[in-house]
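All protein chains but one are shown in place.
Presenting chain A:
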């Protein structure tokens, strides 16, 4: 169905469904979307919340992105880690972030973590699990620090320490042996780093670097690539080719405009009323 209007309506567009289902019936399987196999964690400590995530994005068996960002911005003091279908986590968190800003402007109050949690769970339940986003939502608001997990079907849990994703078991093992209430910042950050590292090294769907985020009542600190335990070694050889190696049949060079200057012409443009 093509739209006559210039403005496209918000929300999902289902116009390809008939065609895609037909192709599927003919025996052509739907291609795999990018998944963040993932290890994501969150834990409450004395002054607030520490969130952690790995940085690998997979497309089936292949690593599509070696350094993606899985800790998404919701508001200044609220962040959300996302596991599952990468496009879903990206767009769902962006939508709720936008709605949280509007809500803040309308209510005149500092945003609360439960508000974001409710918006997320109600949306995910509405789509009955088809939006594959498994989230760890954490932040500090006027009522204190809060940490939630949200599953793709819309269920939520409120806990002092959580893990999600394919590496959640490896990370939870670290948490269960190391977590204590009222840890200080360094203890909490080291625990989170160890939990993510457990996921990176033991789970095939997680890998590359550790991202962390420390949220307190007064500040939020994004620690992008706080640990990089998988840096590639320097290549021993240079693989540049001799210029002229590749044979080509046709060449076309298009020069682009790099500078434009406007010269105003004086006279000649005025209306002549003589």
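We take it that a residue touches a chain if its C-beta (ideal position, glycine included) is under 8 Å from a C-beta of that chain, and two chains touch if they have at least 3 such contacts; residues count from 1.
Everything that follows uses one rule, which is that contacts and distances are computed from a predicted model.
One chain of the complex is hidden; its UniProt record names it "Proteasome subunit beta", one of "Proteasome subunit beta", "ALA-interacting subunit", "Pyruvate dehydrogenase E1 component subunit alpha" or "Acyl carrier protein".
The hidden chain makes contact, of the residues A:105, A:231 or A:253, with A:253.
Against the chain not displayed here, chain A makes contact via residues 6, 8, 11-17, 19-20, 23, 28-31, 33-34, 57, 59, 62, 64-65, 68, 85-88, 90-91, 130-131, 235, 238-243, 245-258.
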